[in-house]
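Quick one: the structure is below, and I'll ask about it shortly.
A single protein chain has been removed from this complex, and every other one stays in its place.
A and B are the chain letters, set down in written order, and residue numbers restart from 1 in every chain.
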Amino acid sequence: MTAALRRVLLVWLALLLLLAATLGAAFLPLGPAKPWIGYGIAALKAGLILWFFMDMRREGGLMRLATGAALLWIVFLLSLVASDYLTRSVPLAPAQPTGSEARHQAWLAPPRHSASDRRWTLTICFAAISALRT
Amino acid sequence: MPEQRELHEPFHQRERQEEADRLGMLVFIGSEAMLFGGIFAAALALRLLHPHEFTSASAHMKLWHGTANTAVLLTSSLLAAIAVEAARGGRARWAGRALWGAAALGMLFLAIKAHEYWLEWREGVVPGPPNADFGSRFEQLFMNFYFVATGLHALHLTAGLVLLGITALNRRARHDRGAVLIGNVALYWHLVDLVWVFLYPTIYLAGAGR
Partner (left out) sequence: MSAAAIDAEREPEDVERTSYLRAGYSLRSWFFTTDHKRIAILYLFSISFFFAIGGIAAALIRLDLLTPGPDLLSNDGYNRAFSLHGIIMVWFFLIPSIPNTFGNFLIPLMIGARDLAFPRLNLLSWYIYIFAGLLTLLVVLGGGVDTGWTFYTPLTTMYANGMVVMAVVAVFISGFSTILTGLNFIVTIHKLRAPGMTWSRLPLFIWSHYAVSLIFVLATPVLAVTLLLLLAERVFGIGVFDPSLGGDPLLFQHLFWFYSHPAVYIMVLPALGVMSELITSAAHKQIFGYWFVAYASIAIAVIGFLVWGHHMFVSGQSIYASTVFSFLSLAVAVPSAIKVFNWTATLYKGDIDISAPLLFAMGFIVLFVAGGLTGLMLAMLAIDVHVHDTYFVVAHFHYIMVGGTVTAFFGALHYWWPKITGRMYNEMLARIAAITILVGFNLTFFPQYMLGYEGMPRRYHVYPPEFQVLHVLSSAGAGLLAVGYLMPLFYLVWSLFKGARASANPWGATGLEWTTSSPPPKHNFTEQPVVVRGPYHYPLKHPSSRDHA
């Protein structure tokens, strides 16, 4: 048996073991971690297939970059789609008095900047301008 | 003198042409991965919208069929990798046998899948026929999604079977010490396996253990 053959057989065994692990883990009471474990093991399997079966182990940078790019783009798609569905039910600003009178009063009220706010603002601007001039 | 593929326009050097062919195949399977990426995005959306219904619908899936099929495809990938190694080692006949073996396991996958579809049809969870009776509306959507996703995968698997067969029959490919054609077909076959590796937890494991 050549080294190459032994290697792919070992990888295959590892894949089957991972399959058993993912199946077993699915029956454990892991709660919210379950999908992460399931997909995590799938990612490990994918990594083994890519590295050993698809020969990423021996390929040059270009091929690895191409593979990585495809994976990255799927991550783009899934993460930004998820960002919508995960945050749809997140509430917006905390409850405020909603009467129109309250809103009107708030609009009419004097500016909320204090004297110390003005000092801070002036100090920072002065510092920034001095920094730019040096 | 080991058999070689012929050089064709516009290449001047065979190595370049072979590199180009392999890069071309990799770019192509990258695009195929994005195709299935859309399917996974849809699955993610559905799962995030209706987490409980998703897991309970998944619990009705035939876990053992799915698991067996995963093992079958992983082994089929092994054989494709063995075919590449055999061709590189000059063992053309083993390369051919490994390719046929990979194809045979691919057909076994389809057979298990067909059996699974048939059982689902008998249980009335296939959309369309008059005996269709889903537990809930989301269950119907889940089953529809399952058929689209696995159907698209099966289509790609069938195309892969054709490629494996053509390559196994190609004497020049089997004797090519660079394993160019076998290597490229194997890349495609591994993609079919990769997609299933992720479809499996998505469809079958979400509801396992319930």
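General remarks:
Following the convention adopted for this analysis, a contact is a pair of C-beta atoms (placed from the backbone, for glycine too) under 8 Å apart; a residue touches a chain by one contact, two chains touch by 3 or more.
Note that the structure is predicted; figures quoted are calculated from it, not measured.
Every shown chain that the unseen chain touches in the whole complex is listed here: A, B.
Checked against the hidden chain, the listed residues B:Ala41, B:Ala59 or B:Ile112 yield one contact partner: B:Ala41.
From the options B:Ala68, B:Leu110 or B:Leu141, the residue with contact to the unseen chain in the full assembly is B:Leu141.
Contact residues of chain A toward the unshown chain are 62, 69-70, 73, 76-77, 80-81, 83-88, 90, 92. Along chain B, the points of touch with the absent chain fall at residues 9-12, 16, 19-20, 23-24, 27-28, 30-32, 34-39, 41-42, 45-46, 49-50, 53, 127-128, 137-138, 140-141, 144-145, 147-148, 152.
We take it that only the chains that are shown with their structure count from here on.
Rounded to whole angstrom units, the spacing between the C-alpha centres of chain A and chain B is 28. The residues of chain A lying in touch with chain B in their complex are 2, 4-5, 8-9, 11-12, 15-16, 19, 22-23, 26-29, 34-35, 38-39, 41-42, 45-46, 49-50, 52-55, 62-63, 66-67, 69-71, 73-74, 77-78, 81-82, 85-86. By the touch rule above, chain B contacts chain A in their complex via residues 22-23, 26-27, 29-30, 33-34, 37-38, 40-41, 44-45, 47-49, 63, 67, 70-71, 74-75, 77-78, 80-82, 84-85, 88-89, 183, 186-187, 190, 193-194, 197-198, 200-201, 205-206, 208-209.
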